[in-house]
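Every protein chain except one is present and positioned as in the full complex.
Presenting subunit A:
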């Protein structure tokens, strides 16, 4: 892996356009993904509202890989589904999520307000490629990889039949999927090859943003490393990569920046080297989560995350926090200078 550049400021463009060495257009200063006040609320029976994603601001540049980490049930996957318009009917989304394809003259598209037709024809697979959580479940079990990949190529590029076979093999090669396995069915593939097949399909549309929702769940360590290294490779090739994961070890391996989510909010965004190394996380929750790793103190964060339907008025972490003061229970800390904590 090449030394990874650290992007300190959210709006700084990634260096990928410079390192690729091909005659690509001049660096586009606009981020590939720009979230502002993204909020997702689920309306429940009895008038209850569950705020799964709460006022998220985030920028992601081309060539950059950001890992979104947090406890189960903190809203990570809801954020990913919101970008693809795949939320259930009782979800209410507000804010903006601009997705921009670098080097193209088209204005950034707000995927939150886009109608379903736009999402289907312009966003899914074309602006945002999804690397699924479970490739074995994502692929159709009754068709070969070639058949599924060819369909994706034809749908996204309208490739004529005569050229489809060659185009499919090129698509497979981009995810390093071996051509002699194209005629296999998903159940005949190992976990790693199934992951590559799913990644190949995600890459077909040349989406500038790759979204990987828990791409390493249930994989063994070798396969985890392999999978995240592939994602890193796609970031180095100039894509913006957003990885949603609970696996901090995988996040450390792949990410330029880490965003920690707690109870629907981002509580800290930090460059990966300073988050995992020195000086370490600044938010007490991020600190506790990292210390819970078996390679560190292996002590859990006390208590459990709050109910998203009944968030406390102040900082949502205050009831579990050793540093909480009266201010924490009454005032919601604003996100300033990389963290949302009164004491950081």
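By our rule, a contact is a pair of C-beta atoms (placed from the backbone, for glycine too) under 8 Å apart; a residue touches a chain by one contact, two chains touch by 3 or more; residues count from 1.
To be clear about the criterion, contacts and distances are computed from a predicted model.
Participant: If you had to name the missing chain as UniProt does, which of "Sulfite reductase (NADPH) flavoprotein alpha-component", "ABC transporter", "Cytochrome c oxidase subunit 1" or "Thiazole synthase" would it be?
Facilitator: Checked against "Sulfite reductase (NADPH) flavoprotein alpha-component", "ABC transporter", "Cytochrome c oxidase subunit 1" or "Thiazole synthase": the hidden chain maps to "ABC transporter".
Participant: Looking at A:103, A:191 or A:312, which makes contact with the chain not pictured?
Facilitator: Considering the complete complex, A:191 is the one touching the chain left out.
Participant: Among A:301, A:318 or A:341, exactly one should touch the missing chain; which is it?
Facilitator: Within the whole complex, the residue contacting the unshown chain is A:301.
Participant: Which parts of subunit A are in contact with the chain that was left out?
Facilitator: Subunit A touches the missing chain through residues 69-73, 190-191, 217-223, 246, 248-249, 288-290, 292-295, 298-301, 303-305.
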